[in-house]
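Only one protein chain is missing; all other protein chains are in place.
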Amino acid sequence: MEKNLEPGRHLLYMEWYTGGDVGLFMKMNKILFSGQSEYQRVDVFENPELGRVFSLDGITMTTEVDEFMYHEMLVHVPMFIHPNPKRVLVIGGGDGGSTREVLKHPSVEEVILCEIDPMVIEAARKYLPTTSVEFDNPKLKIVNENGAEYIKQFKDYFDVIIVDSTDPTAGEGGHLFTEDFYKACRDALTENGVFSAETEDPFYDRAWVGIAYNRIKNAFPVAKVYMGFMTTYPSGMWSYTFASKGLDPLKDFNPEKLKNFEKKDTLKYYNEEIHVASFALPTFVKKLIGVEK
Amino acid sequence: MEKNLEPGRHLLYMEWYTGGDVGLFMKMNKILFSGQSEYQRVDVFENPELGRVFSLDGITMTTEVDEFMYHEMLVHVPMFIHPNPKRVLVIGGGDGGSTREVLKHPSVEEVILCEIDPMVIEAARKYLPTTSVEFDNPKLKIVNENGAEYIKQFKDYFDVIIVDSTDPTAGEGGHLFTEDFYKACRDALTENGVFSAETEDPFYDRAWVGIAYNRIKNAFPVAKVYMGFMTTYPSGMWSYTFASKGLDPLKDFNPEKLKNFEKKDTLKYYNEEIHVASFALPTFVKKLIGVEK
Amino acid sequence: MEKNLEPGRHLLYMEWYTGGDVGLFMKMNKILFSGQSEYQRVDVFENPELGRVFSLDGITMTTEVDEFMYHEMLVHVPMFIHPNPKRVLVIGGGDGGSTREVLKHPSVEEVILCEIDPMVIEAARKYLPTTSVEFDNPKLKIVNENGAEYIKQFKDYFDVIIVDSTDPTAGEGGHLFTEDFYKACRDALTENGVFSAETEDPFYDRAWVGIAYNRIKNAFPVAKVYMGFMTTYPSGMWSYTFASKGLDPLKDFNPEKLKNFEKKDTLKYYNEEIHVASFALPTFVKKLIGVEK
Partner (left out) sequence: MEKNLEPGRHLLYMEWYTGGDVGLFMKMNKILFSGQSEYQRVDVFENPELGRVFSLDGITMTTEVDEFMYHEMLVHVPMFIHPNPKRVLVIGGGDGGSTREVLKHPSVEEVILCEIDPMVIEAARKYLPTTSVEFDNPKLKIVNENGAEYIKQFKDYFDVIIVDSTDPTAGEGGHLFTEDFYKACRDALTENGVFSAETEDPFYDRAWVGIAYNRIKNAFPVAKVYMGFMTTYPSGMWSYTFASKGLDPLKDFNPEKLKNFEKKDTLKYYNEEIHVASFALPTFVKKLIGVEK
């Protein structure tokens, strides 16, 4: 028995991982928002350990306490490879965490955040102030469009494209995992353009890392999987794929740029060693994606 | 895995019964309200099976689909014993279900609903229309007072008093289970006055039925436990105690009055046979409350 | 957090009720048996509140602490109507609780317990001593047969038949809910024969009470639904159907026989008033089964 019942300790959020036999549970201290949009179920609640938790269709997208791990790794790995990123497109990422990280780079002049679901933007603006903090930045433009369609109008335009999607099986995430979409991203990039995408966990969702990586590799001259801890995502072991029209995520990495990065103090996860180390993959992941037999 | 995730099937409400080792869980389809008042935690959500569910401090108070069982048994047993009930007091019962049943009796001229917590009244008005349906009835007066204090100002005034409290261990329910309170209820009743109180379940909360019954028996000349099914309360087996200054719940029961009851069609649980049968107690309950050795 | 983790408080048994959106959870203190038979999944565990819990396919069959409610109501209602029951058949009921109650009647000479699944008998013998206590009684014969087939060989033989089945949708319970089966039961009974069957709960499983009652009514001259509390079954509100070739469960009830019952002290639920009261049905149940419009 909960001897001293604290608010909300009788309300449980359960995220069933792929297969449905394992998952994470969180107590819901306070429920801030719970709605059904045209695309998906949207929930925001508070957990004593994790702060505000944002979920789509029962899948955790963001928790206030650990979102930095994911957003820093997704964003700064490509952003520090491009020599001078000015125009950046973030597809998905309606909580605002990725655009917040992008806007730490002083060279950036224009960021487009293409989030399909207006309810996500509204909920983030109202209930997730730590990720949506830059929503009123004049450099940022928010559009509510299907990213896979929206990208097609751009050719040779963006310096960096970041795909911050939901799972391929959740909500509207699936169309952001096709080879056609990756090719459209490539075409929308400038010559020095770089790209990153979240490519799922290689443990519970093991098929998707390989599928996504190989599709990206077919679309781009350079493609490499990198990894980072992400404590409230399934397995805690998250994969990302870096791609580019030519720049290499290790050879073209300049630690000096990061050392002089004005906002360095705001980075809680990403650093010089982590940039390099994140491309070292456990043997089973190498086999899973086919870079080792 | 939930193959086709329906809205809210990943959110679980868990009610730990006394002791904390058994309880009921409900999926939360939609969360309508979730707040913390001065007195308690208040939640209202939708469950596909049970409709709207209203809970205080993680204890289920009302579900749209089965509240009639509880409210009909708590209210009509005393109301049909009193020959001509005009003035009725309901203590607790902020969802409005008990006053709705009281107001079905055409003799009633004045009903006071004494609910300590204004947040309960507001939440009921807004989210529980089927129980709060009579909140604007001119015969009804709602006061937000502590029932155990409020009752003291009345002497020889009410024809019927109904105690529709939360559990003695939850929220502010405890002060509605003292012998002083029951005596104050007796004093507030007219000569023909009758009384009923919910007195918990005799399975998980077994101590309380006997305690409450014996305190009521000390305060009133007539006191008898009766029971009814209440499907979403712990054990599904609910006890009530009838008391009066003289009227007997069986000898003074007039089935004719019920046969001619204009609102009879609105009763889904209570009927002539049930009135009588509800005073037949399982042997272990008789022993628990001390009416059989 | 469970401050002082007690054994097994991290293991949860969850029984999803019909529909899957509501259910009971129990902590598993100690797991005594967990097996898969030819017919069903069989689990026996200990719960601090409920003692030993026995479940088939995730549906609670018996808990040590409340099984008396169910077994007494299922067995003694028909047994006290028959003037002199000698031969009794229990179909299902492999935990032994029903045959234990049957064997309290001194007139009984022969009891057949027809439980399809030998694993249930073995598990009960080993882990449920309080229900299987009479398994070695020389008057008892245990057969592992499909009850729906086994019954066909008997004509005009049994004084009492008791159907103590699992749910129609669980394990092998379905074939014990057909009209052909009920007719075979009728044919296997002697002229004064009486019959009872568990017929599910009228709240979550609402269709089955009416279906079972009406099929039994088609097979027998006399058929009446009665009810009792059953705290760990879905909704806590359990229905049984009494049937006979002519005897009436109320008119032919002789309270004297019960007053003189030698084993009366062992009855914890059933008594004279309860026998009569259990045939009083809530209005919604009368409508559900069609005895009231």
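Note that the chains are named A, B and C in the order they appear, and that numbering of residues resets to 1 at the start of each chain.
Keep this in mind: a contact is a pair of C-beta atoms (placed from the backbone, for glycine too) under 8 Å apart; a residue touches a chain by one contact, two chains touch by 3 or more.
In this text the structure is predicted, and so the values were computed from the model without any measurement.
Although it is not drawn here, the omitted chain touches the following shown chains in the complete assembly: A, C. Listed for subunit A, the residues touching the missing chain in the whole complex are 9, 14, 17, 19-27, 29, 47-50, 66, 68-69, 203-204, 227-232, 235-237, 267-271, 273-274, 276-284, 286. Mapped onto subunit C, contacts with the missing chain fall at residues 1-2, 5, 7-16, 18-21, 28, 30-31, 34, 36, 41, 43, 55, 57-58.
Convention: only the chains that are shown with their structure count from here on.
If the chains shown are joined wherever they touch, the resulting network is a simple chain of contacts running from one end to the other without closing. Subunit B and subunit C touch with mostly matching residues; of the residue numbers seen at this interface, over half occur in both copies. Put simply, subunit A has to spin 180° for its C-alpha atoms to lie on subunit B, with the angle rounded to a multiple of 5.
Centroids of subunit A and subunit C (each the mean of its C-alpha atoms) stand 55 Å apart. Subunit A and subunit B have CA centres that are 51 Å apart.
Rounded to whole angstrom units, the spacing between the C-alpha centres of subunit B and subunit C is 31. Counting partners per residue, subunit A has no residue that reaches two or more other chains.
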